[in-house]
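Quick one: the structure is below, questions incoming.
Here the complex is missing a single protein chain, while all its other protein chains stay put.
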Amino acid sequence: MSHYSQLSPEQRRAKLYSIFSCVVICLIAFTFLFPLYWIITGSFKTKTEILSSTPVWVPSEWVMTNYENLMSKRTAPLFDFSLLGYTITGPTIPAALRWLLNTVVMSVSSMLLTCLTAAMAGYALAKKRFYGRTILFSLIVCAMALPKQVILIPLVREMSALELYDTIWSVIIPIVGWPFGVFLLKQFAEGIPTEMVEACRIDGASEWRTFTDVMFPMIKPGVGACAIFTFINSWNDYFMQLIMLMSTKELTISVGIATMQGENSTDFGILMAGSALASIPIIIVFLIFQKYFTKGITMGAVKG
Amino acid sequence: MVKTPVQYNKKQRRLVMQENVAAYAFLLPFLIFFVGFVLYPMFMCVYTSFFDATMGREDIFVGLKNYQDLFQDEVFWIALRNTLVIVVVSVPITCIFSLWVASAISKMPVAATSAFRCIFYLPVVTGSVAVTMVWKWMFNNYYGIFNYLGKDVLGILDKNINWLGDEKYALWCIILILLTTSVGQPIVLYVSALDNVDKSLVEAAEVDGATPKQAFWKIKWPQMMPTTLYILVITTINSFQCFALIQLLTSGGPKNSTMTIMYYIYYSAFKLYKYGYGNAMGVILAIIIAILSALQFKAGQEK
Partner (left out) sequence: MKKVIALLLALVMVLSLGACSVEKTVETQAPETQPAATEGTQAAAPEAAGDPVEISLWTYPIGKWTDEATVSALLADFNAAYPNITVKVEYLDYTNGDDKVNTAIEGGQAPDIVMEGPERLIANWGAKGLMVDLKDIVPAGTFESVLSSCTSADGAVYEMPVCMIAHCMAINRDVFEAADALQYLNEETHTWNSVEDFFKAVQAVYDAGNEYVGTIYCGGQGGDQGTRALITNLSGGTYANAEHTEYTYASQENAEALAKLYAQDGITFDTAIQAADEIQAFVNGTFQMAFCWNIGQEVTNADALSFDVLPMAFPSDTTPSLQGGIWGFGVFDNGDEAKIEAAKTFIKFMTEDDAQYIKAVEATTYAPVRDVEGVYATDELFPEYNLLSPMMGDYYQVTKGWTQARTEWWNMLQRVSATDGSVEAILAEMETAQTAANAAAAAEG
């Protein structure tokens, strides 16, 4: 503060402004942190404290009851599949763990499939001239604008005709078909100079080699962004999961927790324990990919 | 875009053919999913919107009646108005707020930037059901944190406000929660966009005596235009499709003050089994979003 008076009014104002914005951002950040804090501490509270009419900031007694309930109320096999007419069923575990596993498998599969198909399609849309290109792109934008609720019933009919209803594929496939990733990677691929692609072709490389050796490495950051977005979208795609999945062993964590609720009574303990558990993998993914991720999106968007 | 091939000789024609085959080969994996599981249901949606379709009986063709009914439905107009309010308020605020936060945190040390970026992304990551539940408790009339702070701690309020139960506040509460779940991605984007701005240009401007403010608006802002455009389009689509918050918090009330098109579609199709009617609304919503997105693209690309 001693040299504060030596600053010009302009600098002083800038300084004040940056202190002010810092404080405000810290305050706002607090409200963003609060729900997670509340969920995590809440998952260790007793039922009385969860329902308390005065805020209980820190549990007076940390209990595991909610996690025990979450783990004990339902069971499911760890895995199960049929081979040559035999059904192979894994050991019975708490269903919540199976749900978590399902959710991870679902999100990762949609992520990988989307990245692959979207990178290829984005490349074609950006760099190839073909009949129907404009129409296809318009359809992609329209599809993104269409609310998912209205396509659910035809989708359920389709999935049951294909015998995919009540399997995680019924949730993965619509996400892979959702054109968001294609849109993102098309924007991205457009930023890559066409000359580079052509040079490669003139050197005699095949179409596929051109894609894998030239195009893909260059749009990698975009693919990274697409990966994380798809992962998170798929993780949070509650409504689709709710409609498509039915069996206890096929559910995802958020839908599974919902089936544990009674009539006119929400078991907040189980809800919070489940949500806390479910947010851990996704936060880890975010932290791991953070650097890659941010770089990726920006380049994609900047080129937009 | 694709020019009509005018006078091509045999070889050129073969090249065009090849290009087409290659393009569709690359598109094929995506097209299988897109056509089969997005376009086909989408087509069915448009098709059903011309029928009086419900559960347990054959659909009856009614032409444009669903659309006519829609325009005479008072609730539809309320829902449309509320949806537009959400879009008009939340889209600019999301963009401005995330730009402001991004520019403030990008000047901080790297660790702090990462920490804040992560914190602002948390609501997206935590999952909507649980986060919404916490907000519902915070807004509670009797023991929610806002009334507790406002009345008992700070003394600003004389009596409890029923935030979600009051027509005057309910929609704004929804918008507030929507904002917290939608600024994460733009902040992340803007932080990196600011990093990627050509430093030499900024330095050159500063040598020429530009104030930080001028440097920002004259140099950085135009370079971030594509990011802004992208954020605008995505935020617009998300705001239009605001549904889960309404379902979990207000069911569209009080007195339809938080009824959005998406919730009304859900209510018509899933609660009243008016599939045709719900689909007609979905088509209208998609058209509105598509037009707005196209306009945003046009505006962005002209700049």
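For reference, chains read A and B in written order, and residue numbers begin at 1 within each chain.
Keep this in mind: a contact is a pair of C-beta atoms (placed from the backbone, for glycine too) under 8 Å apart; a residue touches a chain by one contact, two chains touch by 3 or more.
Bear in mind the structure is a predicted one, so any value in this text is a computation, not a measurement.
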Across B:Ser49, B:Thr228 or B:Thr250, the one contacting the chain not displayed is B:Thr250
The listed residue (B:Lys11, B:Lys271 or B:Lys298) that touches the chain absent from the view is B:Lys271
Among listed residues A:Ala14, A:Leu101 or A:Leu139, the absent chain is touched only by A:Leu101
Among the options A:Ser21, A:Thr41 or A:Thr89, the absent chain makes contact with A:Thr89
Against the hidden chain, subunit A presents residues 46-48, 50-53, 73-75, 78-82, 85, 87, 89-90, 92, 98, 101-102, 104-105, 108-109, 112, 152-153, 156-157, 159-160, 163, 165-169, 242-243, 246-250, 255, 258-266, 288, 292
The missing chain sits against subunit B at residues 55-57, 139-143, 162-167, 170, 250-251, 253-256, 267, 270-273
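Here, only the chains that are shown with their structure count from here on.
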Chain-centre distance (mean CA atoms) for subunit A and subunit B, in whole Å, is 16
Given the complex, residues on subunit A that touch subunit B span 10, 14, 18, 21-22, 25, 28-29, 31-36, 38-39, 52-55, 113, 116-118, 120-121, 123-125, 128-134, 136, 139-147, 149-155, 158, 173-174, 176-179, 182, 187, 207, 211, 232, 235-236, 238-239, 254, 257-258, 266, 268, 271-272, 274-275, 278-279, 282-283, 286-287, 290, 293-295, 297-304
Subunit B contacts subunit A in the complex at 1-2, 19-20, 22-27, 29-31, 33-34, 36-42, 44-45, 48, 100-101, 104-105, 107-108, 114, 116-131, 133-135, 137, 142-143, 145, 148, 180, 185, 188-189, 191-193, 195-196, 211-212, 223-224, 226-227, 229-231, 237, 240-241, 243-244, 261-262, 265-266, 269-270, 275, 278-279, 281-283, 285-287, 289-290, 293-294, 300
